[in-house]
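Worksheet: one structure, shown below.
Every protein chain of the complex appears in place save one, which is left out.
Residue numbering begins at 1 within each chain, and the chains themselves are lettered A and B in the order written.
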Amino acid sequence: MKTVALALFNVVLLVVSLGAKAELVIEITQGVDDPTAIAVVPFAWQGSGTAPEDISVVVQSDLERSGQFAPVDRRDMLGFPSTQKDIFYRDWRAIETEYVLIGRVSSTDQMRIEYELFDVLRQASVYKGVEQGSPNEARMLAHRVSDRVYEALTGIRGAFATRLLYVAVTRVPQGKDHYRLTLADSDGARPIVLLESREPVLAPAWSPDGKHIAYVSFETTRPAIYRQNLLTGAREQLTNFRGLNGAPAWSPDGRTMAMVLSKDGSPDIYLMDLASKRLTRVTRHYAIDTEPTWMPDGKSLLFTSDRGGRPQIYRYDLASGQSNRLTYEGAYNARARVAQDGRNVVMVHQKSGRFHIALLDLVTDRLQILTSTELDESPSIAPNGSMLLYATKFQGRGILAAVSVDGGVKFRLPARDGDVREPAWSPYMSR
Amino acid sequence: MGTSIYAKPTLPRIIVRPALASLALHALMLLALTVNWASQDDSRVITVKTIPKSINAKLVDISDFQPKPKPKPKPKPKTVSKPKPKPKAKAAPKPKPKPVTKPKPVAKPKPKPEPKPEPKLTAAELADLARAELSHAMEAEEQEQQQQATATAGELAASYAALIQRTVVSRWSRPPSARNGMEVLLALQLIPTGEIVSVTVVKSSGNSAFDRSAINAVEKAERFPELQKLPAGEFEKNFRRFRLLFRPEDLRY
Partner (left out) sequence: MKHLPVAGKAITLLFTAAFLVACSGSDTKESDEAAAAAAAAEAARAAEQAAAAASSTEEARMREAAMAVGNVFYFEFDSSTLTPQAREALDAHIVLLKSNDQTVRLEGHTDERGTREYNMALGERRANAVRDYMAGSGVANYRVESVSYGEEQPVGYGSGESNWSQNRRVELK
């Protein structure tokens, strides 16, 4: 009987454990998506003298700008650990911190940043990394730390170690304006002037490898497209046609440049083979065809055309030579830019006389207005597709602003002297 | 020999009995298993799928024992959730069942008065009738109350499940790489105080940031103190171990 009882007992256990298969299941289909609380602890400086750059400040502001994170104020931190053994998870939990990033910086010839990210709730390491480079590039190294942390926590590659091109214009009363084509870090820091001119400079564009740029300059009193090597500064005039020479856009493979020329009459889209400089005409229409941009697969182009009476976005398929209209909502949709996913298209959209940045989802065909100011233009998407920069007016001045692709996060870039316009977000920079 | 003869039948008995027992046990096990499979798939698995808002309306006054400031301010719930629910939780579920039972006792007495017109009844007979009637009514009420009680048990489980759901939803911050339809299944183990003692991934989404966001939503909750109010049986039945299936439906895509 004893054995039987034991056997029965076993059965009961078995049933219970097998019964686990039928546990209560609660489905969670919604969330709140609040920014994640992260403490970027000041990185310990292990070099001589004082640190050339506060790495953790750069990282913290990167993460904050993304809108995905709510960094913990340094003043609220109960300690500044720089090694795992010094982390007291309970302390961090007490101030509702979800993640803690610690690091150590040393510098001889090379700057070396060692850092590690911890999950406070699970008391575990999430990511550990080292960034090394010239001390002059300290800020870029910090952006790389941000990239790694961002990717570890969001599942999306970070785009902080990227750069921006923009045009800054200083008005000269009773004289010609002063144009400066400027290159800066993705946070607007370290601006470098690439070209200065008293004639208009516009339409800056990046090559897909991030090594060249193209732009339109009126320096000869007529518009012409130029290509410039960022490393050497070497520059080449690509076009000098009668009429418009504008809107250069590099193909994803870097070999072809789409552009707008009006040499044959009305503005049309042309492709230039960059090796041979041979031109191919893409559109033939008496209406305005302009602002070409490539789909990430390089198989089609989006462009603006008023062939239907008002400017709208069309898609030109390179294989078939067919153009199809993409936008129907609103009387003005122009200057499209496509995210790397090939799905999100941002553009300038007019509503009630105001110009906003809107996002068109090519899969659902849904158009969502992302901005609420009224003279918004020149949207440029980050290479990871999470944010976009655009130009707008603030207190009568041209400034750059950013918005997340879901419209949830918005901020203005620090204002500088003069008008700032036409931001162009670089691709990922080769490391 | 005799002993051996007597001994012989005993031996098989010893052998046979466990065999029978094991057979019976296996059958029992099979039965238990199949019963479990069948019943659990249909009724025991409470899949709380609905949006919290609509649950609010359906459930057994869940709002009374639920900490109010929960949904929005993320940092606060920890401190707020503990003291509040205790005093109220007890009182809240009880008053509810009563209003539901009301209409029945009222309905019963009515048909009875009809046979009364019969004139020959003595006072004693009348008293007996009244007594019978009363006991009948009481019986009926009792029956209904019993039904009500079982219904309430199911509803109670559902309402606690909804409470857990709401708590987790209010703490779940999805990474931007999350997409509608991604799924991560977590197994939770609790102790009767409502404290979560373990969270494990049963089935990963394949996106570590997404999985982590789900785990941390649970970790942030730490405990569901309201579960202390559950009858022990209910806790054991549904909440000592349960699973959370994270599958967003409200994302942009």
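One rule holds in what follows: a residue touches a chain if its C-beta (ideal position, glycine included) is under 8 Å from a C-beta of that chain, and two chains touch if they have at least 3 such contacts.
If you're wondering where the values come from, they're calculated on a predicted model, not measured in any experiment.
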Partners of the unshown chain among those that are drawn: A
Selected residue (touches chain absent from view) among A:A51, A:L183, A:L230 or A:A247: A:A247
Candidates A:I55, A:M140 or A:V260 - the one touching the absent chain: A:V260
Of A:D54, A:D91, A:E151 or A:D177, the residue in touch with the unshown chain: A:D177
Per the touch definition above, residue among A:S66, A:T304, A:T327 or A:N384 touching the missing chain: A:T304
Of A:W45, A:Y127 or A:F218, the residue in touch with the unshown chain: A:F218
Absent-chain interface as seen on chain A, which is shown: 171, 177, 200, 202-203, 218, 221-223, 242-244, 246-247, 260, 262, 266-267, 288, 290-291, 304, 306, 311, 332, 334-335, 348, 350, 355, 375, 377-378, 393, 396, 421-422
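In the analysis below, only the chains that are shown with their structure count from here on.
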Length of the line joining the C-alpha centres of chain A and chain B, rounded to whole Å: 48
Contacting residues of chain B [partner chain A, same complex]: 17-18, 21-22, 25, 28-29, 32-33, 36-37, 40-41, 44-49, 51-52, 71, 74-75, 157, 161, 164-165, 168-178, 185, 187, 207-210, 212-217, 219-220, 238-239, 241-250, 252-253
Chain B-facing residues of chain A, complex: 3-4, 7-8, 11, 14-15, 18-37, 68, 96, 98, 119, 121-122, 126, 152-156, 361, 363-364, 386, 406
